[in-house]
Each structure stands twice: as structure tokens, then as C-alpha cells.
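Provided herewith is a single structure, encoded as C-alpha cells, for subsequent inquiry.
Yeah, one chain of the complex is gone here, protein chain that is, but the others are all in their spots.
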Amino acid sequence: MDTVQLTIDKKPVVVKKGITILDAAKGMGIHIPTLCHMKLDDLNIENRPGGCRICVVEVNGRRNLAPACCTEVAEGMVVSTHSIRVINARQTVLELILSDHPADCLICVKSGKCELQDMAHHLGIREIHYKGEQSTYREDTSPAIIRDVDKCIMCRRCEMMCNEVQTVGVLSAINRGFQAVVSPAFEMNLDHSVCTYCGQCVAVCPTGALTEVDQTSHVVRALSDPTKTVIVQTAPAVRAALGEEFGMEAGTLVTGKLAAALRNLGFDYVFDTDFAADLTIMEEGTEMLNRLSRFLEGDENVKLPILTSCCPAWVKFFEHQFPQLKDIPSTARSPQQMFGSIAKTYFADKMSIRREDLVVVSIMPCVAKKYECGRDEFKVNGNPDVDYAITTRELAGLIKLANINFNRLPNEDFDLPLGESTGAGVIFGTTGGVIEAAVRTAYELYTKKPLPKLDFHELRGMEGIRQATIDFAGFPLKIGIAHGLGNARRLLERIESGESEFHAIEIMSCPGGCIGGGGQPYHHGNAEILKKRQIAIYQEDGNKKIRKSHENPYIIQLYEEFLGKPMSEKAHHLLHTKYFDRT
Amino acid sequence: MTKIKTLADLLKIKEEVQSKTKLREKSDHPEQLVQVKVGMATCGIASGAKETMKYFIDELEQQAIDALVTQTGCMGYCYAEPTVEVILAGKDPVVFGFVNKEKAEEIIDVYIKRGELVDGVIPLSFRTIDD
Partner (left out) sequence: MTDYKMNLLICGGTGCKAAESDELKRSFKHWIEEVGMEDEAQVVFTGCFGFCEKGPIVKVLPDNTFYVEVTPSDVEVIVKEHLVKGRPVSRLLYKDPVTKKQISESKSMDFYKKQLRIALRNCGFINPESIHEYIARDGYMALGKCLSEHTPEEVIKEIKDSGLRGRGGGGFPTGLKWEITRESVSDQKYVVCNADEGDPGAFMDRSILEGDPHSVIEAMAICGYCIGADKGLVYIRAEYPLAIERLKIALSHAREYGLLGEDILGTGFNFEIDIRLGAGAFVCGEETALIHSMEGLRGEPTFKPPFPSVSGYLGKPTNVNNVETFANIPVIINKGAGWFNQIGTEKSKGTKVFALAGKINNVGLIEVPMGTTLREVIYDIGGGIKDGKEFKSVQTGGPSGGCLTKEFLDTPIDYDNLIAAGSMMGSGGMIVMDEDDCMVAIARFYLEFTLEESCGKCSPCRIGNKRLHEILEKITNGNGEVVDIERLRLLSSVIKDTSLCGLGQTSPNPVLSTILNFEHEYLAHVTDKKCPSGQCKALLQYDIIEDLCTGCTLCFRNCPVGAITGERRQPHYIDQTLCIKCGVCYDKCKFNAIKLS
């Protein structure tokens, strides 16, 4: 391995050739502040426009300062990361950024989690010497995301996410000079664009320029309305991340505390989306087997591979970008919507609550779910199956607002019947989990034999595109997995070009799957956090007594009492959906 | 045009075109062949070089003066656009500045036809690589 020797802050160091000054310093424990730069290790995600100029350092022999995030180390380089010249430059640059930024910290949703605010604190900014005009833009509200562009600092992280990682291409820099800003083309509204609401832009925005639509006040209002029965479902990935909002180590499972907190907040029933995930497996797994057996029988009309459909951003993505493939994804609704549908029929009937008086709230790691629950096909006479979807972050805010000491809460259980779930439902929260859950059930339904092992390690991991072949009692089932819409696109293109053949494919929009969702506590560019959440999810799965969806007793009961069998007429009506060409 | 296939071909063409231009100068009516080059770069066009050129073409034709009016690039005297270079057979080129219609008329009548210089000559102020 080639190395170079250089001196950083008077200390000599030998580092790998080709790395940046930033990384070299980091290795020595020297922190160089950065604002625009963001790198998610192992996910191949890096934003390095070299635009904010906060990371500048002094390199001997150079005329001007060098951005540490972009400058490669070189033999004999002498670097000062905190000289007077550097500190003055950093402070001045930050002052400039702040001089074009609304001083809204007191009322900004990002306050306390804002990288710009932190930076102002870190660099000891006490006065802005260069005041002047501030750029102003129209605020843009969509069903899921608010763009408060006045707070944009042009770090371009969202643009990189939307273009390079998601290949959706909605956000890009427009205008020049002082008016330059990141926006959909022609400053059109997000909801007129092909935005998928994946929320990855929100997940990485260092400031309050991109945030989710806050619906906590609606939830509070519903909770305080005595005429309403308010029930809540919580998605698998929430329990693996919520603790971070309360100072816990990433990867701490807080399932019990989560249930307790929701109950404390006053929800009448505290249910689990994992239950609906099990239900999804029943429907999707059955659909997959049907298609597969018809395919094997030589039916020409059958389309393979089957694609998962539980991620609403992915659904919107293919509706815009691959409408020709809209017959291929499973017609199964997402767990959130299955839950809402069952809650407002089966459960409402059971409890004799009128649909109008039942409010379904979901706690989601996801921003797109806000949009999904508003889709027309998920409403009955204008009344949505899911009334409000709030993010993990919003829930944390609500818990803090209600003065609940989360860390001291006892562990509680979910309510029945819609709170019982299996390990298969839990792993929906990570990339590879949906397909693993489906395999566990499909295998047994197909082979009529019990699985020899439950853990399919070949399906797990953080690789952007993964593939595996599972032996279905002699039949080699070819499985593909993609997370991140860019990877999904590449996988679909491989299929279209005939380069790859699969029977079933899982697609999740967010890097890492829902654990990396746009509504999760901010990772601030630390990919370790995602990995720890993933470990937690598999840990929860391992802890479950029942780990196969078709063995969930309440699922079995639901079919017996209400739905009949998977893919029945009723199931079709309540649990399946159709897709639209949005081009 | 046929393709030039070798360096020797190129040299031949060069000689041809050079002798052609020379020949043109020494043609049947040496005293009458006049070359007029109008500076037709953006700066010239903006100040009316197109009109000037058209005027020269029309006028010289009408008066049956055997002349060759061509365009050329910016001569550098942008302060004096439109500029026109006139080469009378056997004489050094002369550049005139601010050549509008009236001036063009004067150049044709006085310089081209009678060989008398007119006001507004621009002195050449540079060397070329051949000097």
C-alpha cells in the first residue's frame, strides 16, 4: 500500500495515499469542522462539493487556503488546521452564511439538531459583522415535505441524495450568484415534480430548509377529542432508532418503552405495524407463489419477477419512471395501509366503533408514508384508512412535549389483537428483511416442509444491490435486493436488458431500508448508526418466539374470522391496490 | 474541392493560390483592378460595415470598375469602424476609417478613380510576423 508522510498541526503522520486532509486529520483525532461534506461509509454515498468552505486549512506553500474535505494529502505537506488565519477565515465564512440566514432558531423545527446552529456555537460566532440583504424564496409545502428555502445553505447534500443516490433528479441547484439555491426545476412545487417523498433529502439536510410536514398537532387534537377512539401503529424500524432521540446509544431497542410512551400519550389502543407486516407477507407471499407456480406451468401472461410494494416512495418512483413495469410489483398494499384498512373494518366492527370516530395514527420512520396515507385509493368516502402518519422524530417531540420521562418508562406490551407480531414482521425495517420474511413463509407454503434454518444471512447486509439463490426444495429461487432508488433503477435496467433474471425482488427506497428512513433521528452522516440499527432489528427478530408470519395466531384468527384466505375476494378488496402511470 | 492527401499536395495548392492572387493583380487591366477589404467582424458590422460593403459592391459594379470586394476580420482599429482597406494595383494598402456611405463614395471617386488620398487614412501601427 502506498503511503505518504505529512505533518498536521506539527505532528508527523504517515497515511494512506489518496486520502484527504480531512480523513488524515480525523485519523489523528484532529477534528476539522465541515458543513457541506457528508460521507456514509460502506454505502458509497459521499457529498463533496467543496462548497461551504468551512473546512479550510492552511497548507504551507499554497497561496490560498485548502478545503480539507477535497484536498488530497501529499508527501511532505505541512498542514495547520487551526491557525489564526484559518480560524479567522472559518469564522468569516460562517458569518457570511449566517448573514444570509433567517435568525429563526427559537422557533425552528431543526433547532437543537441543526448542524448550522452547532457550527455557529462551535466556532464561537457572537456577532455578524457583514449584515445585508437576505435571499428569500417561496416556501413550498407538499403532502410530506416542506421546503423552507430561506434556510438553505447550498450544501447540496439533498441534491446529491436525490440525483446520485435516488436518481430521481428533482432537486438541483438553480439560479446564479446570491440567488443560487437548491430547488426543483423552474422553482416548481415539489408536489408537481416526480418527487417520491423518500425523504432522503430531509434526512441529510443540515438545516431546517427541508423538513417533514409536522402533523403532531393534529394527533394531539385527535387525542384530546373525547368522541374519537385513537389507535396507533408503530413501524418496525421506529423501535430501533427512537432511543437515539433520548440520548441512548444507536441500536438500542426501545420496543417496550415505545409501547408505554404511546399509552402514556393517551392512545386508546397501542398496536404494531409488525402485525400488518405479517399480514403483508401472507398476501404478498401467496401472490408470489401463485405467480411462480403459474410461471412454472408455462403461463405466458404471468409476469416475473415479482417486486415488493411495501415502500410508498418506491411505488411512486416506478409510477413515474417505469410505468411500463407497473404490472410487475405485487399488488399488496404496504403494512401501514393494510393496518389502516383492517383497523377501520375488522377492528372497528369488532369494537363497534364507527369509521368516522376511529382515528388511526401511524408512527413511521418514513416521510413518504405521510403522502401514502393521503392517496385517494386508500380512502373510503373521503375518510382515510390511516389518518395521520408521523415520523420517529415527531413522536420523540410529542413525548418530550408531554413531559414523559422516556428513559425511565417501564417496558410494556402492545395491545391485542393488532399488536401481536412475529420476527418476520420486525425485519421489514431493514433492507433484505421483507424478502427474508417472505421466503420464510413462502418456503413452507411451497414445500409444505418446515424451514431447516430461519436466518438467511445471504439476504442480509448493506451492499446496495444483492442477489442470492434460495433452494426451494430443489427449485432455485433467484432473489434480488436493492435499497436506494438508484440501486433499484440499476437493478431494473439489468432486468430490462435481460442481464439478470430474478423471481422475486425486494426494493426499499432508503439506504439501509426503513432504518435509514427520512423520518428517523438524524444520522448526521454517520453510517455506523444505520448499521447498529440493523443489528438491533435482527436482534429483535431473534428474540421473538414466533418468527414466521403465517404462524402469528392473530393473523390466523384474522383470516378465520374475517378475510377467509390470502388473496380472497375480501382480501383483494381491502389489502391490495393498483398502480398508476404518472408520466 | 478535392481532398488534400499529402503535405506536397498542400504545398502545391499553396503555390497555386498564391500565384492566382498575384495573377489577379497583374491581370489584363492592371491599373484598374482594385481590391477592397471591408472589416467585417462583430465590431465592424455593429457600426455599419455590412452597408458599407454592399455600397462598395453595388457602386463599383455600376461604375464598371473592375474590383474585388471581400470581407476580412477585425483590423484592430475599433475606434474607427467601419474600416476599409483599399489596395490599388502596385500600391501599398491603405486603410480608411469611419467609412460610411459618403466616405465610401469619396474613396471610390477620389482614391480609387483618381489615386488621390482622402482624409481619414489610418496609419498602420503594427508589424506582422513577416516583417
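Which chain is which? They are A and B, in the order written, and residues in each are numbered from 1.
Methods note: contacts are C-beta pairs under 8 Å (C-beta built on N, C-alpha and C of every residue); 3 or more make two chains touch, one makes a residue touch a chain.
These numbers were taken from a predicted model, which means no experiment stands behind them.
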Contacts of the hidden chain among displayed chains: A, B
Hidden-chain contact residue, picked from the options A:Glu72, A:Asp104 or A:Glu412: A:Glu72
Hidden-chain contact residue, picked from the options A:Arg53, A:Lys344, A:Lys369 or A:His483: A:Arg53
Residues of chain B in contact with the chain not shown: 1, 3-7, 9-11, 13-14, 17-18, 20-21, 37, 39-43, 45, 70-80, 83, 85, 97, 113-129
In chain A, positions touching the absent partner: 48-54, 56, 64-65, 67, 70-72, 85, 88-89, 92-93, 96-97, 99-100, 129-130, 132-133, 153-154, 172-173, 175-181
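Simple rule for what comes next: only the chains that are shown with their structure count from here on.
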Separation of mean Cα positions, chain B and chain A [Å, integer]: 72
